[in-house]
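Below: one structure, written as structure tokens.
Only one protein chain is missing; all other protein chains are in place.
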Amino acid sequence: MYVYDDFDEKFVRERAAQFRDQVERRLSGQLEEAQFRPLRLMNGVYLQLHAYMLRVAVPYGTLSSRQLRQLSMIASKYDKGYGHFTTRQNIQFNWPQLKDIPDILDDLADVGMHAIQTSGNCIRNVTSDQWSGVAADEVADPRPYAELMRQWSSLHPEFSYLPRKFKIAITGAVSDRAAIAFHDIGLQLLKNSDGEIGFRVLVGGGLGRTPMVAKQIRDFISFDDLLPYLVAILRAYNIEGRRDNKYKARIKILVHEKGIDDFRARVDDIFEGLDKEKLRAPKGEIERISKFFELPAYETLEENSPELAEARAANASFNAFVNRNVATHKKPGYSIVNISLKPIGGIPGDATSSQMDVVADLADQYSFGEIRVSHEQNLVLAHVKQSDLFTLWQRLREAELETANIGAITDMITCPGLDYCTLATARSIPIAQKISEKFADQSRQDLIGDLKIKISGCINACGHHHAGHIGILGLDKKGEEYYQITLGGSGDENAAVGDILGPGFSADEVAGAVDVLVDRYIELRESKSESFLDVVKRVGLEPFKEALYADH
Amino acid sequence: MAKKIKGDQIFTGQLLREGLVVYFTADENWSTDLQQAVVATSDDELTELEMKIESISHKNDVIDVYPFVVVRDEKGKLVPQHIRERIRTEGPSIDYINQPFKQNMNAA
Partner (left out) sequence: MPIIKNGQFVEDGWVTLEEGAAVPVEGDVIIPLEVALADVTALDGRTGKTALLISNDVDVEDHAELIAKADMVVLMLPAFTDGRAYSQAMVLIEELDYKNELRIKGDVLVDQALHMVRCGFDSFDSNHEIDLEVWNKALHKMSTTYQRTYEGDLQVRS
């Protein structure tokens, strides 16, 4: 993975010192809150319901064991012993004090980390496929390009005060695990017929109160033109994006109002006029960065060792874990291990300091010291020898990290909701906990198969509810929490926005309603291989509405 | 005329340095204890409180100041009317402290 050189280190240290100065000026009253607020946001510091929150960037979801240990240290030294992994592959701490944040940033800089642009109306942390580099269906590893964009977008002088936040996601695979169609810019790595690397470019996707699937603006842009083309899109947006209404300020609205063809023409016009040479990555830079992402020194191994088969046969829980949490690696004899942060009845996406330490140790022992964070709020060890799987699983079990539910109904994306978030209209976490408990039974989860539930505590949709096979949105009805359910959303390469089923439910009713929907699905499906989403696509909402509202 | 539109209200804010939730008290200070809050029972009192907060010297110490409605429970204790403020006062409604495998933590 990428390691900072002297230049990167100096940049991040200077940025930390700059923020320390800003905090000091704020505390002494030299800087007013209204002037400070955008500055602190641009460095990941929110004021939440109970305290400040610090969001630390995990660029494209890749961490070293050393970095994870440092996050664990920060969680126990400055916070309450845990952190929360987010849908943008970042980690946030819920209880830091403003006066300590400059010290935390120094501690982060010690391990090549920062909180730059994890919030604010600027280019946010670039996200990517959590299986980058090891997925079997990959054209090329997207992370070197993501790192290049991280550098290019850091403290960009022209694009630090955009109309609204700006999110870029990149994938190198055919299956989209990075939800690129729900980003302001989505990039898909391709090779053209000459074998040249380039990108399909999508623009104007997003969730929030006006969910939109991104539209294609270019079918192929060469690597050389990537940064200039991004500049052209950002410039068109910075100049023309709406600033009169916060809810209409994202690029998706501009693209929608102008139409993709007009917007493309505008971008092309700017692109033609650019001094591209000046905007390109320095010569040799992508090669320099790519070296850091070369795959580790794998051994030559056989796929499916007999020991593994034996262990699976002997231990049903381990077998369930392999079935659900272990994915195919492109190298024979290796596997991708997904560690669920969704224990039954737990807080989705949270990990305690001790758990972070254990995962860091396991990464060192079994996965070349590297950890990934997924946008579904789980962790990944990307290079595990199949012969180590059983021992690894036992160690995970000791740390209560063995939940076998990746992709299952209890592996929900859940935003912090009204338990933490100032913008929330209802709680999300307790809803997830109730659903999780209702579907705790492993055999029932297996019977149901893949089903993605996504929960947001308000219309901002940080919990991606629009993209959930079952989406749950918490609202406020005269001071009471109530929840709207949508069906048929999807965040993958067939991105779709879910449709609202009907009247909402109280907090106590939601889990029961999901239960009814799931039972109806089981009745309706033609075979076990017909997924929930397939059934919704085939039969529409009606049969589900009937099941849910018939006796109301 | 003192007219009541929304009910009894108190002012809250958060400490600039620490981020903690505080309430404006009768002695023109800020307390983390909701029960210490000074209650405005009319519009005029609310405006008066607001002006007082504007004028105090340590104004810079507290941010995001706004009023919210409180009611009294059967024991006469102040309770926020809306769930948002109740959670804000009492802390997250979930057991975030006792999460799985939390060893030797110095959690407060």
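Per-chain residue numbering starts at 1, and chain names A and B are given in the order in which the chains are listed.
The rule is short, and it goes like this: a residue touches a chain if its C-beta (ideal position, glycine included) is under 8 Å from a C-beta of that chain, and two chains touch if they have at least 3 such contacts.
Computed from a predicted structure; not experimentally measured.
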| item | value |
| --- | --- |
| Residue among A:159, A:263 or A:390 that touches the chain left out of view | A:159 |
| Which residue of A:111, A:279 or A:475 touches the chain not shown here | A:279 |
| Chain A residues touching the omitted chain (full complex) | 7, 10-11, 14-15, 17-18, 21-22, 25, 30-31, 35, 38-39, 121, 151-152, 154-162, 235, 238-239, 243, 273-275, 278-279, 282, 285 |
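Here is the rule we go by: only the chains that are shown with their structure count from here on.
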| item | value |
| --- | --- |
| Parts of chain B lying in touch with chain A, wherever the complex brings them together | 14, 16-21, 60, 63-64, 81-84, 87-88, 91-94, 96-97, 99-108 |
| Touch list for chain A against partner chain B, complex | 26-27, 29, 33, 47-52, 76, 80-82, 94-99, 343, 346-347, 350, 352-355, 358, 398-401, 418-420, 424, 427, 429-430, 433, 479-481 |
